[in-house]
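What follows is one structure encoded as structure tokens, with my remarks underneath.
Every protein chain of the complex appears in place save one, which is left out.
Up next is chain A:
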Amino acid sequence: MNASNTTNTDTSYIGRPVNRVDGVLKVTGKAQYAGEYNTSGLLHGIVICSPIPRGKITSVSTSDALKVKGVKKVFTHENVKGLPWFDLSYKDMELLPGSPFRPFYSNEILFSQQPVALVVAESLELARYASTLVRIQYETAEFETSLERNLKKGFTPRRGKTGYEKPKSRGKAERALKKADVKVEAAYFHGAEHHNPMEMFSSTVLYENDDKLTIYDKTQGVLNSQSYVTRVFGLKSKNVRVLSPFVGGAFGSGLRPQYQLFMSVLAALDLKQSVRVTLTRQQMFSFGHRPITWQKLELGANKEGRLMGISHTAISETSRFETYTENVVNWSGRLYECENVRLDYQLVPLDVNSPLDMRAPGAATGVLALECAMDELAYALNIDPLELRLKNYTEIDPAMKRAFSSKNLMDCYKQGAEHFGWEKRSYQPRSMKDGKHLIGWGMSSGMWDAMMMPARAKARLTPDGKLTVSSATADIGTGTYTIMTQIAAETLGLPLNDVTFMLGDSSFVFAPFEGGSSTAASVGTAVLYVCQNIKEEVFKLAQKIDGSPFHNTSIEKVVFANGYITSEDDPQQTIAIAEVLQRSGVKFIEEKSTDLKLKNLIKQGKYSRNTHSAVFVEVKVDEDLGMISVTRVVSAVAAGTIINPKTSRSQVLGGVIWGISMALHEDTFLDNNLGRFMNHDLAEYHIPVHADNPEIEVIFVREKDEIINPLGVKGLGEIGIIGVASAVANAVFHATGKRVREFPITLDKVF
């Protein structure tokens, strides 16, 4: 561990760039992920997926596969019986309206790459080989997967999944747009994207007698997986323990239990043996994706550049069996001051698997279109794009007509522009050059929710002065382990090394899945509260011990720091925290936090709670070849208190890479003649590599928020990506003079 973590005795850790507490495990290969728990007698499962998008399985022949010595069983819809048929049994915390997909439920095929069989054998090689011997015949039915061809078939969802907010129009947008001095109108389109975390989905089910299961699962929420397994297979919670101490990235893909969990549990219960099922990279394209979306923006302004009217329509795909919703258009009613806003969000059901939340779902899409349109408006008005944003800045949330708990987007614009050197930009497109490269500078705003979810934590302090805090939350690379350790250590005034934070275990106290940038705020607050409770208990004990200096002191008059309780008035009056427990003769102090305090919730309801950002991007475009590279990015973020500037910066760096990827690289091609994603591997599905990495500067502007939670923390997982793709697209326009409205912007579209 870094020297600064071990030798510094100053226990105020919040705001310090301490190294990740799980760093050593990760750099030595000792961090174990879901598919890495080996046990003797472990069986391996290989999944077979459907090549057709819609129709029926007409026959299954497993006899050749079963002849292979070492093959245990082939599971298909033909031999899997007795599972519940209620939709409710298969619902997860995402709560999509509709009927969740149930593996092996019938011979019906609902989407291409639908899992249709599981081959279980004594070794991975045997299972893989035997899977090639299973013969399945299909009858294809008519199908439709094209959103573009069916834009007219959209419906307005009445209900949505967890977190869906029905967009609300206001004022008279059509009239305002007609009367506006300057108007722009443009349609934007982006294809499907797949999360593709580096770790493939895997579940290892360790089987014990009487159907007791210990499951290592790749998930963003162990309790979500546990509740799914107990409901689908009719097991008691006490017999199903789900663990997920390390997750090799997820980006939303772990918000719903994936089918390898179902399959490994099914096989383990049937064969009464431990089983692992790991998906292949190709199969990582078989579950949810960021939905293909078509959007239309109309913006109208007066001559001064004040927005008069906004109209935003988005049409997205969903599956035929579930209604997947996102908050796509809502942002257009919240980012700028404007009285007349028309919002319209529609879905087209197609023969695809249900889409799935992917980093900044809805906002990554909606803000992309809005902020490209704002750039178009700036050029129609002949004013600087940043100036246009400043002219329409709003201090209150115009959709809810209420104040923000805090909003410092202004400093994001100012500091971002200054660090980037925006004032040196020449306004005209194609006016900046570097040799044979056209240079383009573009910018964008970003906005996301600052969510608080109910969460709990448990803590135990022992007489050796060590504190262990736990909660059933997750660390998908976000830094949860580290920041929770920091919060706990600072609250109790203990050195970081004396504090251990544990997560990813369904036997711990409740936490929601790690999603929507809510973990730092929600679990962080629970950790703070539980440590405050411990602190009070320690102090009570300290007052009771013989010769205590604190007999007549109140807890407000002492400081917990550096492992000691010290009187504020007289620093000589001090006692080590460990000594308090030792001298009191207690074995430990244990506390659980209750749910968030209600008082806070009512107060919070009066405010809009959001994070904001301003992104500035430089691109260079090869004039002859059309090759685009992003060379420089400044991302300025307002997200309340930053608990750890080091891990926080990493999150935003990652978000910036994701935004560049959305703008220039990522696209899962859907062949509508086959109803199938074609480029389902990492060679054909492009994401940025080292050589695509620009110089990135991350700025966290000061933002004090006393309403959101006692820590003032807002969360950072999503805000880093939002606005990046639009800033890139606007920079490409500035470089080339060409508006590309279809994403990703590949070289063939530029000239």
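The criterion applied here is as follows: a residue touches a chain if its C-beta (ideal position, glycine included) is under 8 Å from a C-beta of that chain, and two chains touch if they have at least 3 such contacts; residues count from 1.
By our rule, contacts and distances are computed from a predicted model.
The protein name that UniProt records for the chain not on display, among "Pyridine nucleotide-disulfide oxidoreductase", "Cytochrome c oxidase subunit 1", "ABC3 transporter permease C-terminal domain-containing protein" or "2Fe-2S iron-sulfur cluster binding domain-containing protein", is "2Fe-2S iron-sulfur cluster binding domain-containing protein".
Screening A:Ser146, A:Thr478, A:Thr566 or A:Ser608 against the full complex identifies A:Thr478 as the residue touching the chain left out. Interface note: of A:Glu122, A:Asp270 or A:Asp671, the residue touching the hidden chain in the full complex is A:Glu122.
Per the touch definition above, the residue from A:Asn19, A:Asn239, A:Thr394 or A:Ser507 contacting the chain not shown is A:Asn19. Touch with the hidden chain on the side of chain A covers residues 1-2, 19-20, 22-33, 35-36, 38, 40-43, 68-70, 121-126, 129, 196-200, 246-251, 278, 280-281, 476-479, 646-647, 649-651, 653-658, 681-683, 687-693, 695-696.
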